[in-house]
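Sharing a structure with you now.
With one protein chain withheld, the remaining protein chains of the complex are depicted in position.
Showing chain A:
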Amino acid sequence: MKNCEYQQIDPRTLRTSTTRTSSTLPCGRKSSHRLRRKWEVFPGKNRFYCDGRIMLARQCGVLPLTIGLIFITSGLFFTFDCPFLVHLTVFIPVIGGVLFVFVIVSLFQTSFTDPGILPRASPDEAADIERQIDNSGSSTYRPPPRTKEILINDQVVKLKYCFTCKMFRPPRTSHCGLCDNCVERFDHHCPWVGNCVGKRNYRFFYAFIVSLSFLTSFIFGCVITHLTLRSQGGKGIIQAIQDSPARYPFFTNCTLNSFCTVVELVICFFSIWSILGLSGFHTYLVASNLTTNEDIKGSWSSKRGEESGNPYTYNNIFTNCCVVLCGPMPPSLIDRRGFLPADDAPQTVTSDAELPPFMAKNDTNMCTQGTKELIESMAHSTVIQSTCTPGTPKTAPVTQESLLSTVSIAVSPPSKPSTGCSDRQARRPTDMPCPQRGNKRAALHVHKPMLRLPSPPYSLGHSPLIFSDAPDMGFIPLN
């Protein structure tokens, strides 16, 4: 006779398991068999490649054009000018090669590195901040721009609240409307590199524009030398262009040779002005420890005779340069390749204990999922004596409506990009030959929430200063 032993099923555990399954179902399926990485649910408008190792802004701008122009011009240089000039000195192709590699590497570093994106506040954090703001006496509806004033090096600095990221932005941080992220030490969003320029990739950006100015000047100089040497046969420059050198049989097609030389000349001539101007401008910014954003807005210019200097400067050009370009490299804060917990729901507060006052404000019930459930089910299974009310599905009240939207942003996967590299710029050509003049003119157009300053390598004579409105962002216009 079999000895059957039956274990009495605890009705409480039964009810818990049913509530757990019933409450998880409407909340959407999670990938139960594969752990997802954090980049897959990143709320900003970014693209990730190589399993999160490489990131770009979703609007890549004219990055392919930048890469194409650099490759084409350098290719033409190495193909048509170097064979001629190598007889002058062998260093010409070597220097050209080194500069080219430097330009490409720094361009890729600028484009593919996290510029210093700040992750959005977790729901608990956002709730805590909201509570602090409400305690300080603001009205319950969405108030006028929330700011917090702090003292940095005896200078009053206003910290603004970011409605998208649900936190007070640290100093020098700005929200980029194109990427929908708060970026630390935000300089500008550069469509030519297809990414924001911020704390972590400013040095790469600076290296890129400086090396690019050297490269374009070098190529320009070599092309002029090439043409001059050809014409020194006494036949004049036109004849020199049309002459086909017999020593280079591969390139005896003089039409092709002359066409390519002219192309190089035109590209280099027009890009030198803008690139050199931009390099000069950024050298000034580096030396005074400013960002383009601050300079354009005139944050630290002395107004009305008040001495409101830049609180971040070390008052020494050398120190400022060292700090900006050679300072310690901060880590990426967004942890793209980290794994999401098996149930990627935000932590919620239990309803067992006496609720802190701010929690009781809103009666909205959110279906519980994830860690809270796990903790509870474990607590139920280990604690035999029941300390919690049986039968009621455990739900955690959420403070405000805004938290729901934050949670839905955090949990839902990123929406597909609507357009590829759509160009949303309103071009307003402005000359920028030298930093001071360019700044004064640009300072007139200050009242826009977000600034995009392109660094065009080969623009046609102008370096347009592009401003665009941040679209449907819930952040405060920066004045």
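FYI, a residue touches a chain if its C-beta (ideal position, glycine included) is under 8 Å from a C-beta of that chain, and two chains touch if they have at least 3 such contacts; residues count from 1.
FYI, contacts and distances are computed from a predicted model.
The protein name that UniProt records for the chain not on display, among "Nuclear transcription factor Y subunit C-3", "Guanine nucleotide-binding protein subunit gamma 2", "N-acetyltransferase domain-containing protein" or "Golgin subfamily A member 7", is "Golgin subfamily A member 7". Among the residues A:V101, A:I224 or A:L256, only A:V101 touches the chain that is left out of the figure. Screening A:R146, A:R185, A:K297 or A:R336 against the full complex identifies A:R185 as the residue touching the chain left out.
Annotation: of A:T89, A:N135 or A:N153, A:N153 touches the absent chain (contact as defined above). Although one chain is not drawn, its touching partners on chain A can still be listed: residues 101-102, 105-106, 109, 118-119, 121-122, 124-125, 128-129, 150-153, 157, 159, 167, 170-172, 184-185, 203-204, 207, 311-312, 322-323, 325-331, 333-335, 347, 349-350, 352-353, 356, 375-376, 378-379, 382-385, 387.
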